[in-house]
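First, the structure itself, so that you have it in front of you.
Note that one protein chain of the assembly has been removed; the remaining protein chains are unaltered in position.
Showing chain A:
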Amino acid sequence: MYDKRVFRGSNFAPQHLPKWNPHFAYAKLLSRDDGDGESAAARAAEARRRALARRKAKNQHYKTSQLRLGSPPPVAGRRHENVQTETFLEELFVSPPVQYECTQTDLFFERPASPFYVPEKTGADIETQIYPGDLFDFDMEVQPILEVLVGKTVEQALIEVLEEEELAALREQQRRFLELRAVETAEALRLEEREKRLVKEKERRLVEHEEGIKIQKEMEERIAAAVLMQGYMADLLPSVIEGLESEGFMMENIKEDIDESFMPWLIKEVTLELQDMVCSRDVLSDIVREILENRAEIYKVLNKESSTDETEEEGPSVQDMILQDHLRLQEEIRTKEKLIRESNETKPEIDQ
């Protein structure tokens, strides 16, 4: 690889000096130390050589200018004008615009920070020889430690992940079990509540049924008692009233009530009843009387015709028996009429 900044070649071999530059003719001379003891002859020779070279260079410059063909001279009365021969024309200014600017530095610069004090080195330097492999190689030495650290970290992570997985599985199973348990509990509670409702309903209906039967029985007993009491009270009422009256329990208002409402009603009813009875008995007695009269006439006729045929030793005949019945009936009618008459006589007393 070539690099012009790098010098190649031997330090001891003769050097190929670069081509002499007349503009730097005195460079070596100027850089040379005067006190080196170079001889005057050498310096004169050098000066001479340089003068020759300068003359030679001047001549060469002159020759080259002579060799170049110049422009022909202008026609009389005219003169050459300088024109640009470049590809692009540029504007040329005789005096380009210039603007003056000025600047002023700060008066005082800040003092720079003092450098850190470094004491002069003391003591004797020592040295040591380091052979390959003597120094600590980090890349190599760190490997076992890293292996342990990474291995333990991965192992620990694996253990923790396994533990978490196991715990998660256990919790999932537990969650399912708890869900099922909750649902089963709810089902048991629901069935228990339903059973309670059914039992309660059954008991309620049984009680209702028993109450119905009881009420029915009571009703029947009450009807029977009412019927019985109706008949019994009808017989008891007059005697009870009499008893009350006789013992003085009948109060004035009750007595008034009885006199005003009960007794007129009772009299009216009894009167009607008796009228019916009298009427019927009158009709009946008329009928019986008429029959008896007819029969009496018949018997009278019959007694006249057959009085000789009958014997006294025989018992009573049929006609005799009929007659006896007739006479007994007449007696009864008379008795009843007498009774009715007596009862009619007692009415004014009751009214009083």
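In the analysis below, contacts are C-beta pairs under 8 Å (C-beta built on N, C-alpha and C of every residue); 3 or more make two chains touch, one makes a residue touch a chain; residues count from 1.
FYI, contacts and distances are computed from a predicted model.
For the chain of the complex excluded from view, the name given in UniProt is "Rhabdoid tumor deletion region protein 1" [choices: "RecA family profile 1 domain-containing protein", "Protein prenylyltransferase", "Rhabdoid tumor deletion region protein 1" or "Terpenoid cyclases/Protein prenyltransferase"]. Between the chain not shown and the residues A:Ala44, A:Val150 or A:Leu167, the one that touches is A:Leu167.
Only one of the listed residues, A:Val154, A:Leu189 or A:Ile213, touches the absent chain: A:Leu189.
Interface residues of chain A with the unshown chain, by the touch rule above, are 149, 152, 156, 159-160, 163, 167, 174, 179-180, 182-183, 185-187, 189-190, 193-194, 197.
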